[in-house]
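Inspection log for the structure reproduced underneath, given as structure tokens.
Every protein chain except one is present and positioned as in the full complex.
Chain naming follows the written order as A and B, and within any one chain the residues start at number 1.
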Amino acid sequence: MAFYRPARYQKPFVILLLLALLVLPPALYAWGQAFYIGFATRILIFALAASSLNLVLGFGGMFSLGHAAFFGAGAYVAALCMDNGISDALLAFPLAMTVAGLLALVVGAISLRTRGVYFIMITLAFAQMTYYLFVSARVLGGDDGLPLAGRMTLGGLSLTSDGALFYSALGCLALVMTFLGRLADARFGRTIQAIRDNEARMEALGYPVFRYRLVCFVLGGALAGLAGALLANLTGLASPNLLQWTQSGTLLVMVIIGGVGYLYGGVIGALVLLCLEEVLVGFTLHWHIGLGLMLIAIVLFAPRGVAALFGKSNG
Amino acid sequence: MTQLVFEQALNGLQFGLMLFLLAAGLTLVFGIMDCINLAHGSLYMVGAYFVAAAAQAADSFWIGLGAGVAGAAVLGLVLELSLFRQLYRRDHLSQVLATFGLILIANEAVRMIWGAQPLLLNPPDALSGPVEIGGFFYPAYRLVIIAFGVAVAGLLYLLVARSRVGMWVRAGAANREMTEALGVNVQGLFTAVFVFGAALCALAGGLLGPLLAVQVGMGESVLILAFVVIIIGGIGSIRGALVGSLIVGTVDTLGRALLPTLLRAALPADAAATLGPALASILIYLLMAAILFFRPQGLFPARA
Partner (left out) sequence: MPLRLTALAAALMLAGSVHAADRIKVGFVSTLSGPGAGLGVDIRDGFNLAIKQLDGKLGGLPAEVIVADDQQNPDMAKQTADKFLKKDKVDFMTGIVFSNIMLAVGPTVFENQTFYISANAGPSQYAGEQCNPFFFNVAWQNDNLHEAVGKYVQDKGFKNVVIVTPNYPGGKDAVSGFKRYYKGKVAEEVYTKLGQLDYAAELAQIRAMKPDALFFFLPGGMGINFVKQFVAAGLSRDTQLFAPGFSADEDVIKAVGAPMMGMFNSSHWAHDMDNPENKRFVADFQKEYGRMPSLYASQGYDAALMIDGAVRDVKGKVDDKGALQKALEAKHFKSVRGDFRFNSNHYPVQNYYLRVVGKDAGGRITNRMMGTIFTNHADAYVSACRMK
């Protein structure tokens, strides 16, 4: 796959979208659909989580089946913060990112020494270990998860209102996407994509491939942790569901639907999947069948195949 | 005390052997066709549903078991010819995506046909009580399951180690291209392996149905354990699948039985009951990670 290059119309389009999102909450209030502000926030949060996976998978070329571990860890850190008196998001969110990043560091340092299908499996193993670790502790709520007593405050601003949380999530997503966009074009981004496309050549050129990959993996983990902390605020619960391998699968599906390796792949994928769910569930309960068929269709009939988007499969 | 050890050992054996039925099919598909099949757990679930439905219709467990396994084999054939044949050439990401989609379809289809509530499946009346073995008691039905597991293990051993088909299977697992070049009908072999795997899944599902429950989503949790087993044992190796499943079965049972008792010395009963099984699971995944790190090809590597 070639290096990521933003389309010419991308920047104006994104700015327009941002403006539309800024007026969304008041518009929804006016239409009496205030409930959907929470739904929109959910999309933003999953867009962030999927983008963090896109960084690892699409740009870094690392097929991690354990990304949910970092997502869930962020949520639990947020819940623990609330439990222990840290209710300021300006403290809790960076803490969630740090913990998730550290977890990714440990997992990555070990996993990235393996290749191919073994890498896939070992990330899965670590994600499951994280799940059982979190579920085993009574203090973390066991199977029921850890509830948050309320929403956090961002500096002085309370996030209790749905609108406030929406704008915070939007702000985080906008910052992260700007960062990722810059990263993709910068030397780090070029290098990591080059490693994805041809690892042997980059090794031969003397690049510390392992280190680049690890940094990319940790970054992805930290960003997933941020998304998790936001989600915990939205739902009021750090649930063990967030750590399960099926959650990793869902994030993967989002990235693939949206476009692996495209900057906004995660965003688009999250938007499509969550909107599809909301719309279809009104028509038929069994909308999952449609989604499953769509996934299979993507695999079988995608013009260049999913592999072409992904580049050479090198673990 | 000896009764306790004896009973728990048999429990671990029973669990391990059922895992083996699942892992055997999975390891062959993964080993020979290099295909990650996340829907393997769904084959187990659908197989269990077929058995339960047939058993209810025929009012007989054994007929239900036979019919269910046959039905699952047919389903496996259909899936292989239509979908999986296309997936072999694809990369792992595509396979994960497609089989994930298959899981969604399977869960929803089952819910549509049989409803959201679990199906009832009872063991044969003759086997619903205990047997006495030298002064010890053990549920008769579980013994039958163990017998089935041992029989399948024996059959697979004979098949894989002593038959021509088995030789092709081993060759295919070791080096697919070479096997193809040597003129073996690899396409047909793949189909046969897949169908056989599906039948084994259904057998496991049908046998475990009376003990557990035939319900939507029953495949997901067991699928992960099957992957753990084949990684530990070695992808493509039947022997590895057997050893791996016995290890996992034993650790899990010991974890549920022994650990809470040990932990109770330090923790209140309910905390110990939460921590015990979780620790056992962590141990299993730790073992899996260790194998992947130090000896990725597993305990009994099949690949050349």
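Heads up, the rule we're going with is that contacts are C-beta pairs under 8 Å (C-beta built on N, C-alpha and C of every residue); 3 or more make two chains touch, one makes a residue touch a chain.
Everything numeric in this text was worked out from a predicted model, so none of it was measured.
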Selected from B:Gly31, B:Gly47, B:Gly206 or B:Pro277 as touching the chain missing from the view: B:Pro277
Absent-chain contact - pick from B:Ala39, B:Ala109 or B:Val216: B:Val216
Pick from B:Ala58, B:Ala269 or B:Leu286: which residue touches the chain that isn't shown? B:Ala269
Logged for subunit B, residues touching the omitted partner chain are 1, 3-4, 7-8, 11, 14-15, 111, 116-118, 120, 122-123, 128-130, 137-142, 210-213, 215-217, 253, 256-257, 260-261, 269-270, 273-274, 277
Tell me, which residues in subunit A touch the chain that this view leaves out? 33-36, 38, 142-145, 147, 235-237, 239, 241, 281, 285
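We take it that only the chains that are shown with their structure count from here on.
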Between subunit A and subunit B, the Cα-mean centres are separated in Å by 32
Of all residues in subunit B, those that touch subunit A in their complex: 34, 36, 38, 83, 86-87, 90-98, 100-105, 107-109, 111-112, 220, 224, 227-228, 231, 235, 270-271, 274-275, 278-279, 281-282, 285-286, 288-289, 292-293, 296
What residues of subunit A sit close enough to touch subunit B in their complex? 63, 65, 110, 113-114, 116-118, 120-122, 124-126, 128-129, 132-133, 135-138, 142, 245-246, 249, 252-253, 256, 260, 286, 288-289, 291-296, 298-300, 305-307, 310, 313
